[in-house]
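Missing here: one protein chain of the complex. Every other protein chain is in place.
Chains: A and B, in written order; residue numbering restarts at 1 for each.
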Amino acid sequence: MSERLLTLRDLHTTFALHRDRVEAVRGVDLHVDSGEILAVVGESGSGKSVTMKSVMGILPENAQVSAEEMRFDGRDLLTLGEEERRKMRGREMAMIFQDPMTALNPVKRIGAHMTEVIVRHKRVSGDEARRLAVAALGKVGIPSPEDRMRQYPHEFSGGMRQRVMIAMALCCSPKLLIADEPTTALDVTIQAQILELLKELREKEGMSIILITHDLGVVASLADRISVMYGGRIMEDGLVDEIFYHPCHPYTRALLRAIPKPSAGGRERLVAIPGMAPSLLNPPPGCPFQARCGFSCEKCGAEMPAFRQYGATQQAMCVFSDAELDQMNERKGAVGRE
Amino acid sequence: MAKQVTAQTIRTAKEQSLQNARRRRIENVSSALRRDKLAIVSIVLLLVIIVVSLLAPLLPLHPNANDVANMLSGPTKEHILGTDELGRDYLARVIYGGRVSLLVGFLAMLASCFIGILVGTVAGFMGGIVDAVLMRIVDVLSSIPWLILVTVVSLFLSRGIRSIILVIGLFTWMSTARLVRAETLSIKERDFIQYAKFNGVSTWKNIFFHVIPSALPTIIIVATTSMADAIMTESALSFLGLGLVPPNSSWGSLLQRAQSHLSSSIHMAIVPGVLIIITVFAFNKLGNLLRIYVEPRISDGEKG
Partner (left out) sequence: MSDSILLQAQDLQKHFPVKNFFGAVTNVVKAVDGVSFDIRRGETFGLVGESGCGKSTLGRTLIRMWDPTGGRIVFNGEDITDLKGRELLDIHRKMQIIFQDPYTALDPHQNVQEILSEPLKVHTRMSPAEMDDYIVEMLGKVGLEPDALCKYAYEFSGGQRQRIGIARALAVKPEFIMCDEPISALDVSIQAQVVNMLEDLQAEFGLTYLFVAHDLSMVRHISNRIGVMYLGRLVEIAECGDLYDNPLHPYTQALLSAIPLADPKLARTATRKGIEGDLPSPMNIPSGCRFRTRCPYAREECAAAQPELEERAPGHFVACWRKQAFHPD
């Protein structure tokens, strides 16, 4: 029994930079249900971080956010006042970032970090806050949490610090946790621990998670659904199996071919995507992937393609259908094999 | 022919690139300026001060003309800023004082920075025994009460502007050296410097072509601060009688002398004081703009 937690329709976020305007997000639709893990996958410049920061409302002053709909837990975020928004942040919606070291104050004890957050969002006494903090640290698997409360951030390893960040995010039992590249800076064994932890939290607390990442391996182990972003737009979204085994968008397909395949022994030649990510200063009118796409045509560059629906849960924004792409592939014989 | 094509391509690309680089830097500076109205105001004032100081000999000013009968008078039509305790035109004294202050500040800063940068980069880059020795020298010089040092040294020097510049330059480079050394220590660890050392690039080439350009933002800020310090230091020296010979004066010495007349003629203190503040402030802003001009734009965290 899951209900829609977050609905985002036609989000546009633009930054005013000196004389220019950078269109970071150009019409993004997203939704997350309760207890669901959505992965937003993309490379730098795809707009994935900015999208989630727009939802959280933590963008700098020169950002303009507009959307047709932005609803969280039944409440309209677009009309919410700043004060209400602030209360929601941390209490119902929390975000953790890539580098925990920069998010923590090096001269403040971990206990102080956590009690500050708790007291701000739940009007409880200092002692109660401390108790909740210790409980949260325990929940994320930090051994002897009472002792560790008195320690400083530099006394924790990278993985531990990320757990502390998760604990801080969890203190107030948010409904939605947004994790922006939470394990990119961590070693692979620590990454595995953190991913396990996130899975557990979804199971035990029923928390929804939006995972922003560029690592397809992380996505495959954790996500229920995937949205693939490029150049400020969503290229394709669908269930995790659909995206990995039946990708319908040229970018998704290219991305999957550019990484070593775990099943095939991982030694066959990688198929690189030529070129670079597009500039968001004056984005071209059509599909943002057009310049690097192996299948592009004039229609692709002229105007933004419409979404094609594949089944109930998958859609891709492309001029060509997946069948047409397969045909063109065979005719070319060029770009790799599925 | 391949060689000609290459040479031509390089030449046009070079010009294009330089133009682009210059345009970008000027854009950075002008956008920084636009956001900081105070900077524009102070820099314009500074330019006025500098121009007037340079043109002073051409203006009808008589800073040394005594007129004791008219001493300590307030602003009048004849003397816009009034007169000092010897009846001299205060406006003239202030303008000529500015010449001295600016000259001393600038040259002393140059001397101090030159020594400081040299010692700082060499100590930071070479490390080991060289660093240890140089830093102990810095420590020793810093720990001797400055006044004693200066007094002793000035016994051997004749009074005047040249001596002040020398004295300030020789005894204020230590903090510059420490700051530059700290900057060098962190720059030294960067991969491109490690690579240059690895490939056998000589220490001096490394320092001059790699370390100093990267340390330039810090150096510029240090330079502007030390110019401000130099102006202040010079006034202290003049007050102690180790500096300028009257009737020459600087803003600092005017300020000192105005102390005894604060109740009657407060303008005597305010004018040089405000001018010092404007100058120092404007130089700091200028230093900031210079730093922005010099720094190549590096976007952090950008991938792909």
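Methods note: contacts are C-beta pairs under 8 Å (C-beta built on N, C-alpha and C of every residue); 3 or more make two chains touch, one makes a residue touch a chain.
Since the model is a prediction, treat every value here as computed from it, not as a measurement.
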item: Chains in view touching the one left out; value: A, B
item: Touch criterion as defined above, residue of B:Ala21, B:Val68 or B:Val140 at the omitted chain; value: B:Ala21
item: Contact residue for the chain not shown (choose from A:Ile96, A:Leu198, A:Ile273 or A:Cys300); value: A:Ile273
item: Residues of subunit A in contact with the chain not shown; value: 43-44, 157-160, 187-193, 195-196, 214-221, 240-241, 244-245, 254-256, 258-263, 265-267, 269-274, 276-277
item: In subunit B, positions touching the absent partner; value: 2-3, 6-7, 9-10, 13-14, 16-18, 20-21, 190-196, 198-201, 209-210, 213-214, 296-300, 302-304
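Keep this in mind: only the chains that are shown with their structure count from here on.
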item: Rounded Å distance between subunit A and subunit B, as computed from the means of their C-alpha atoms; value: 49
